[in-house]
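Just passing along the structure, written as structure tokens.
What you see is the complex with one protein chain gone and the rest in place.
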Amino acid sequence: MSKLWDKGQPLNALIEQFEVGDDLVYDNQLVEADVYGSMAHAEMLERLGVLNAAELEEIRGRLQEVLALHAAGEFRMTPADEDVHTKIENYLVEHLGDAGKKIHTARSRNDQVLVALRLYAKQKLLEVEIALLSCAGTLAAFAAEHEMVPMPGYTHMQRAMLSSVGTWAGAYAEALFDDRLLLRAAYELNDQSPLGSAAAYGVPLPIDRQYVADRLGFARVQNNVLYAQNSRGKGEAAVVQALSQVMLDLSKLAQDTLLFTTAEYGFFTISDAMVTGSSIMPQKKNLSMMELMRAKANVMLALQQQTMGVLVGLPSGYNKDYQETKRPFMDAVDLALQSLAVVDLTVSNLQPQEERLLAACTPEIYAADRAYELVGAGVPFRDAYRQVGAGLSELPPIDARESLRRRTHLGASGNLNLPQLQATIADEGASARQKLEALKSHWQSILSKP
Amino acid sequence: MSKLWDKGQPLNALIEQFEVGDDLVYDNQLVEADVYGSMAHAEMLERLGVLNAAELEEIRGRLQEVLALHAAGEFRMTPADEDVHTKIENYLVEHLGDAGKKIHTARSRNDQVLVALRLYAKQKLLEVEIALLSCAGTLAAFAAEHEMVPMPGYTHMQRAMLSSVGTWAGAYAEALFDDRLLLRAAYELNDQSPLGSAAAYGVPLPIDRQYVADRLGFARVQNNVLYAQNSRGKGEAAVVQALSQVMLDLSKLAQDTLLFTTAEYGFFTISDAMVTGSSIMPQKKNLSMMELMRAKANVMLALQQQTMGVLVGLPSGYNKDYQETKRPFMDAVDLALQSLAVVDLTVSNLQPQEERLLAACTPEIYAADRAYELVGAGVPFRDAYRQVGAGLSELPPIDARESLRRRTHLGASGNLNLPQLQATIADEGASARQKLEALKSHWQSILSKP
Amino acid sequence: MSKLWDKGQPLNALIEQFEVGDDLVYDNQLVEADVYGSMAHAEMLERLGVLNAAELEEIRGRLQEVLALHAAGEFRMTPADEDVHTKIENYLVEHLGDAGKKIHTARSRNDQVLVALRLYAKQKLLEVEIALLSCAGTLAAFAAEHEMVPMPGYTHMQRAMLSSVGTWAGAYAEALFDDRLLLRAAYELNDQSPLGSAAAYGVPLPIDRQYVADRLGFARVQNNVLYAQNSRGKGEAAVVQALSQVMLDLSKLAQDTLLFTTAEYGFFTISDAMVTGSSIMPQKKNLSMMELMRAKANVMLALQQQTMGVLVGLPSGYNKDYQETKRPFMDAVDLALQSLAVVDLTVSNLQPQEERLLAACTPEIYAADRAYELVGAGVPFRDAYRQVGAGLSELPPIDARESLRRRTHLGASGNLNLPQLQATIADEGASARQKLEALKSHWQSILSKP
Partner (left out) sequence: MSKLWDKGQPLNALIEQFEVGDDLVYDNQLVEADVYGSMAHAEMLERLGVLNAAELEEIRGRLQEVLALHAAGEFRMTPADEDVHTKIENYLVEHLGDAGKKIHTARSRNDQVLVALRLYAKQKLLEVEIALLSCAGTLAAFAAEHEMVPMPGYTHMQRAMLSSVGTWAGAYAEALFDDRLLLRAAYELNDQSPLGSAAAYGVPLPIDRQYVADRLGFARVQNNVLYAQNSRGKGEAAVVQALSQVMLDLSKLAQDTLLFTTAEYGFFTISDAMVTGSSIMPQKKNLSMMELMRAKANVMLALQQQTMGVLVGLPSGYNKDYQETKRPFMDAVDLALQSLAVVDLTVSNLQPQEERLLAACTPEIYAADRAYELVGAGVPFRDAYRQVGAGLSELPPIDARESLRRRTHLGASGNLNLPQLQATIADEGASARQKLEALKSHWQSILSKP
């Protein structure tokens, strides 16, 4: 099919290939969003009198067809289609004639793309939040199951003080739980409707931007038409930034897991279905997925850099450079979803080795505890510290589990507050699932008459 | 003074230099925060019975002295002090003996540093929000003043459609206004108290973490002790991420300003006090500060990369690597504050050149408008588009201001909604200033008896 | 087919998907390299007595088959194949039995991958150098064709001094020409044979590493077996670094081209086959490919960051993290090759608009020239500068072409030395093409008896 702007002169093939690249692979994920956006826009055009009622219903029918074809894997794009937006408009024109030719009234591909990306962002942020809370829940359950298993706590990669498996896993559950704050800020930024901003300069027609915003389930209209366009990449970057924080948490867990499953630590084992082997050393059991997880945090940071680097110093209004934010944005979403699933599964397959863990709780990790005992006996801490430091070799044996229980302040090994954490994670997860369902229902309803 | 952990063996000088670096310059900005954190901790120790009432008041007095010395520029650190936390503890020991030696009971430098960075982050985020809203206000006022001055709207750096100076400046006002959403998420992440997590493994004493959190004005306790330490860098990264978005907006404005003040565009002039000259070309007037602003967005992204790159794959518990997140974090804050002030000032000094702007509104930018007129006459948009495209040279003259007024939908040139935008910006600015004042008062009150 | 390390327990499907990802797409580009590496290794094994002469020739025949299947697009990998190296070994085992099972003697997938990536790197660096020199040649020819066309020279995006189209285009020709220095350093780093380092710890067999290095056309053996493995990613990073410099040059050219084709500058036009249009504004002619080029430099820097970020802090020996350097490395190569072709084509389609260029050479750009005239009359430069600065409005008209000719020192507009530049570029291009042909012949000869 022809490009929307076709003027009769074919575009050089090398240039076309350079410009389209693998954009279509990504656009394939935007078919539904573009259908919803187009439908809301068509309804508004009908209220404006640009389309009549019959045309509107024809369009509704054809857009339902597009969704059905897409679901069946039969709505495939080719480079000549340029992008998903052109492909859908061309489909309408081909099947409807004039009604199809009218649908681009009062919009531009610029705001069309913006709408599709916002709908995609909202859905994916909720999906990530659900996966995040599932993973946090698995970690909290793991913490509860092994709450009082002693393990050395490390600083500077050296044994420092007594800790517990419950503390270790609970720390990650809380970290992931906190990440939802950043996901939600990104959601709020994306939850505004750019539709009607057209090419960034509005249109000389009395369109109803509030109507389409409501129909698409946006919290509000993004007001200034130029700002709508200038914010291309901004919402996407906010998503990738939030996901980057998630990946940092996962990379830390990966590093811990890799260390704790070495022969030298031996704190955890993992089921054979999770490991890979070597082509040359028959004994090897490698946690390759955790090595990849560590590396993937760097991949995510590179996606963050790419998404944002492209935006530096772009002048106002649409610039084709923005296309280069789509791929890292959508890759970032896929990476985060996949990574959360992998970590969720990995944690479910870890087995603490209590004997090795306890054996690693060597006397020196109680040095600070011993200093606190002296504090209890009235010695100023700094003096107690020096006194214990001078007699490290004479530290008496200590019962690890007893010692864990004695740390009773908020958040310490004897008071991790895991049941409440588990309950809150479950509540928030249920709420995110509900929100996603509501959003999807709202969108599907656009394809029914209003 | 000696290091807290001094064991009699001096640290190699090269290693010391490598480890301290310019950290002290940054620590100098944390004196107040450490004093507040230390005071809250001391109060808690007194309630626990570790300090008696007299010791507590001695400590309060000496910490007041530290603040006074710092305010007078006389509390300078040297490499031998290692860091601000050591320096302050050493000061107390030196002047108070045992009372000073007791203050480190039940805390570690790890949670001490975390507290100081959180207090710093909260204060600076509010300062940035104030500067951000001031700059947004200046832009909105500029938009209101020149609301109906026509200017070409660009896409792909090519003249596209009619726009206005009001639309242009209003777009930036709204962009900055949106950035506060990200600042606030970063604030919420930082608004939890790590105090009492000690070296990440808690302490075997019944400390009251909620008390110190309340005294320091934190919204809540950060529960899991290991998570508190593992989150080192996470809150900082969230701040730098939010600031990165601000800088992207400013870099776009910088690029526009640079283009619009070239001889070729000539849309804006700027007062001579803002420009620099050339060593060799006597005629030059350069907007160097806008070029720097464009570059500084890249600097900020590098700070973001550094802050987050350091965190990838660090195992649980404190690692010295974290020190390398402090410098980019604090540099990012300074950069954002300075940049907002510079842009605020720059916008105040811009003068639109109405004649040049109008002259640039050449007939082809009305092509889409003309297509819409045909739509009004019943021609399907895609046909109208082709029809106008074929007769570009015959487009009739159009009155630009009249045309601007006719774009009446939400957010278009004739309906920018600037008065409400200005009012909201002013309200939010007042609220941020109030919040900052309240925070400072709360902190200062810690130095009085509770 | 089964994995090389298969132990009977199937790998979890989610983990498998996470680990293989789109790696196979990239591996598809390494089939030839792995065949060459395997063949050289097999020859060496025969000299060692591990294979007999008949087995060697069977292997040679089957590897020729692999190449033929690959050329016909029939050697496709599936996730179950794990990677290209497994696929090829499995192919040999399937068709040859014991001879196939012997080929992995004294090597590991680790050194196998290293060899394949080095061969790929060497070939691609030569291809990039050829494309680079072609593009430099096009620019030099463009410079020669329009050598004396006046154009303003800019500093700070403001008109500064008189320049010429020859100077402008020649600057890019020389920039690209310099980039080959960096390509060649990357080549030298990659031009050492890792084969025989096995899993990084060598093998207890008297293998002949020099023989395989010579057979594969490497300049030398990479000696230390652990260094061979530790250098995974290092050679790749050096390639991406060199390509990043190329992309920076291209992004500058893109920005210039975008500016110079705006309505405001109007210095260049470009043929219609190179531009794209707008879905809403029928008049638009956009140089989208130059906007993308600008953005792609950021993409390349993100690839550089990814390739290198993954390497930070990896412990000695192979880590699966390295897999994440393959994709950005190979993407970077493809991006550079495509970008050079696009710029080459773009420059060929630019047309300087002499009238607009001359009109932009407004009197103030001669201010420095006028100051030099006063210097010629004995006025100290700094005084002349001030004198001219005070009388900017009275500068007399100057003949631009005459003035260009009068700049006769090395590298100035009147002495750009273009013929020699063109000759050198042509020579170097021929030499790179020759080197690439020789390399390919050398490799193909491995499939014949030695």
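When the chains are written out, they are named A, B and C in that same order, and each has its own residue count from 1.
Please note the rule applied: a residue touches a chain if its C-beta (ideal position, glycine included) is under 8 Å from a C-beta of that chain, and two chains touch if they have at least 3 such contacts.
Only a predicted model underlies this, so the values are computations on that prediction, with no experimental measurement involved.
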From C:12, C:261, C:319 or C:346, residue that would touch the chain that is not displayed: C:319
From A:49, A:73 or A:282, residue that would touch the chain that is not displayed: A:282
Option from C:114, C:161, C:343 or C:357 whose C-beta touches the chain left out: C:161
Which residue of B:295, B:358, B:374 or B:398 touches the chain not shown here: B:295
Of C:37, C:217 or C:309, the one touching the omitted chain in the full complex: C:309
Residue ranges of chain B at the interface with the undisplayed chain: 3-7, 9-12, 14-15, 17-19, 85-86, 104, 107-109, 198-199, 272-282, 284, 286, 288-289, 291-292, 294-296, 298-299, 301-303, 305-306, 309-310, 312, 319-324, 328, 338-339, 341-342, 345
For chain C, the residues touching the chain missing from this view: 4, 7, 50, 93, 98, 100-106, 110, 153-157, 160-163, 167-168, 170-175, 178, 181-182, 184-185, 188-189, 196-197, 199-210, 221-228, 230-231, 234, 237-238, 241, 244-245, 248-249, 251-252, 254-256, 259, 294, 297-298, 301, 304-305, 308-309, 311-320, 368-369, 372, 375-376, 380-383, 385, 389, 403, 406-413, 416-417, 421
Where the unshown chain meets chain A, residue by residue: 155-161, 258-259, 262-265, 278, 280-288, 291, 305, 309, 312-313, 360, 362, 364-365, 367-368, 371, 385-386, 388-389, 392
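The rule we apply is simple: only the chains that are shown with their structure count from here on.
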Chain separated most widely from chain A, comparing mean CA positions: C
Whole-Å gap separating chain A and chain B, where each centre is the average of the chain's CA atoms: 24
Numbers and ranges of chain B residues touching at least 2 other chains: 155-157, 160-161, 259, 305, 309, 312-313, 368, 385, 389
